[in-house]
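For this view, one protein chain was removed and the others were kept in their places.
Chain IDs A, B and C follow the sequence of writing; residue 1 opens each chain.
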Amino acid sequence: MEFASFAVFFIIACTLSAVLLGISSLLGQKRKAIREMDIYESGVNPVGSATRQYDIKFFLTAILFLLFDVEIVFLLPWAMAYNGAPDQTFMMWGFVFFMAILLVGYIFVINSKALKWEE
Amino acid sequence: MSIYYYLSIFLFCLGLLGTILKKDLISMLLCLELMMGGVALLFILFSKSTGFLDAQLMVVFTLIVSACEVAVGLSLIIALYRKKQTIYTDDIKIITE
Amino acid sequence: MLEAIIEILLKTAVILALPLGALPIIIHVERRGAAFIQKRLGPNRVGPLGLLQPLADVAKFMFKEEVHPSHVRPFFYTAAPVVALVVAILPLACIPIFAPIEIFGRSVYPEVFKSDMGIFFAFAASALGSYGILLAGWASNNKYSMLGAIRACAQMVSYELSLSTSLVAMIFLYGSNDIHVMVAEQTGYWFGFLPKWGFFLQPVAAMLFLIGIFAESNRLPFDLAEGESEIVAGYHIEYSSMKFALFFMAEYIHMIALSALFIIMFFGGYSLLPGMELIADRIPASLAILQALSLIIKVASMIWFFVWVRWSFPRFRYDQLMNLGWERLLPIGIANLIVTVLFVYFRNH
Partner (left out) sequence: MAADILLTFITVVFALMVVFSKRTVVAAFSLLMTLLSIAMIYFQLGTVFLSAVQVLINAGAIAILFVFVMMLINLENFTNNREKNKTKLIIATFTVLVILGVLALVINNNIETLSLVNLADNSMKALFEKLFTTYYLPFEMATVLLLAAIVACVVIASHGKKAEEKQ
């Protein structure tokens, strides 16, 4: 049942944004002015293609986010099962060991200055 | 419920086909990710039908492995691109530089 | 079956009407608040006290010319604002406004998407927020927008880590993901006057989540993406009229959803404000309305806090911003996690 309600909610959200776009394209005036069609580069004529080379740090941030996010999200079942767990001591020590491994990775990332955005 | 079995093997085979046919490395990795999705779906279906619910934990491990595989794969692709300025499999034939 | 359909449509209508209805008010509060902080008047021409100014803006956005630049990628260019708005609306599906109530003998749940992983779903849906920005940056094929999109995405992504650490710390304390259970644990009082909110239990996690919210919704002092002085207007540079308004709405709704999450975890969600029990005891039927009112008051105070911070802090430099995210907040989040686990362990033993 929740799936049906979520599907209805999703469809209504999509139609809402589509309707808003539709109204504005109907009401807005149409003018094929040449100047408006160009790339906006604060008045200067654009130089080179838009997708030029970017710094590797953006990519490294996304990768490290993925790996640390996997580790933190799989703490969630831990949190849910932890409160009523019969042998909580094993789970607690297991958690400390898990965090040790996570901290080793984190310290390596910080020391390797991979994410150090120079001034 | 049983249509999902056919869906999961279809996803797996489609991913396999894509990995073979695709020309550049990133699309191959994309199709590999598609195969991972198909396999994970199959795990859940078997855990549902046999009642052995621990198989759903196996999906947790496949997710971890696929996350690591994508991360390392993409950094290799980036390193390759910085060296050879191309990621098309036809241009990357020479092993030694 | 008919009853279920009516219930779904009613719930969707209420959950969509609240933020969309509140949007003009928020824009007005933002303008007047900024003016108030900077000792000027703010919009007061249109209508009494300038209250009709937001409506005038909406009409302006409707009637402006729909510029479709020639160099953009056509399909993704129009798809980006739709994606941004839909993804911003999705987390609202899991946020309940009042406790489940008994009507016609059936217990009606207020949220559209009832599951015992409510808060985790809302958080996962807000994690998809960076797609609208990436799509817009890439589709408008413009150096400024591409750079703005990548910077905004890297910033949102790295602050999501500290958000998830504080979320997991709170779930360790409450023991379940269900929002109703969380709110039930936060009703009541310690020593008679202090409400049992999560904020007093976990101030560190609250600070982390608050900073994460500012970074996730690209609000000042974290708005590197559309920093006027840096890269002109960031990812929505090539957009005009209604498409720009959709990005604007998406940002505000994303902000509302995230502050609702913050309030559910740290300020007791729809639990009644201190003064409200007296009314609730006298008129039992009005409990649901009072609960919804308390949630709206809390979210409104959060929105004022956003506006207040926006006009009183300078913008971060990009490297300061990323260092704060990775080298300052994340270790605090991990340390907070370890302390919470030990605290919960010794509390039980």
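Please note the rule applied: contacts are C-beta pairs under 8 Å (C-beta built on N, C-alpha and C of every residue); 3 or more make two chains touch, one makes a residue touch a chain.
Predicted model only: the values in this text are computed from it and were never measured.
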Chains in view that the hidden chain touches are A, B, C
Contacts from chain B to the absent chain lie at residues 1-7, 9-18, 20-24, 26-27, 29-31, 33-34, 37, 40-41, 44-46, 48-49, 51, 53-54, 56-57, 59-61, 63-68, 70-72, 74-79, 81-83, 86-88, 90
In the complete complex, which positions of chain C touch the hidden chain? 115-117, 120-121, 123-125, 127-128, 130-131, 134-135, 137-138, 146, 149-150, 153, 157
Tell me where the left-out chain touches chain A, residue by residue. 2-4, 7, 49, 51-54, 56, 58-60, 62-71, 73-74, 76-78, 80-81, 84-87, 90-91, 94, 97-98, 101-102, 104-105, 108-109, 112, 114
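The rule is simple: only the chains that are shown with their structure count from here on.
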Specify the chain most distant from chain B by Cα centroid. C
Where the centres are mean C-alpha positions, what is the separation of chain A from chain B, in Å? 21
CA centre of chain B versus CA centre of chain C: separation in Å? 34
Inter-centroid spacing, chain C versus chain A (mean Cα positions, whole Å): 15
Indicate the residues of chain C shared as contacts by at least two other chains. none
Can you list the chain B residues in contact with two or more other chains? none
Give the list of chain A residues in touch with chain B in this complex. 56, 59, 63, 66-67, 70, 74, 77
Interface with chain C, chain A side, in the complex: residues 1-2, 4-6, 8-10, 12-14, 16-18, 20-21, 23-25, 27-31, 36-42, 46, 48, 50-52, 54, 57-58, 61-62, 65, 68-69, 72-73, 75-76, 78-80, 82-84, 88-89, 92, 95-96, 99, 102-103, 106, 109-110, 115-119
Which residues of chain C touch chain A in the complex? 4, 8-9, 11-12, 15-16, 20, 61-67, 69-71, 78, 81-82, 85-86, 89-90, 93, 112-115, 120, 141-147, 150-151, 153-154, 157-158, 160-161, 164-165, 168, 171-172, 175-177, 232, 237-238, 241-243, 245-246, 318-319, 322-323, 326-327, 330-331, 334, 337-338, 341-342, 344-345, 348-349
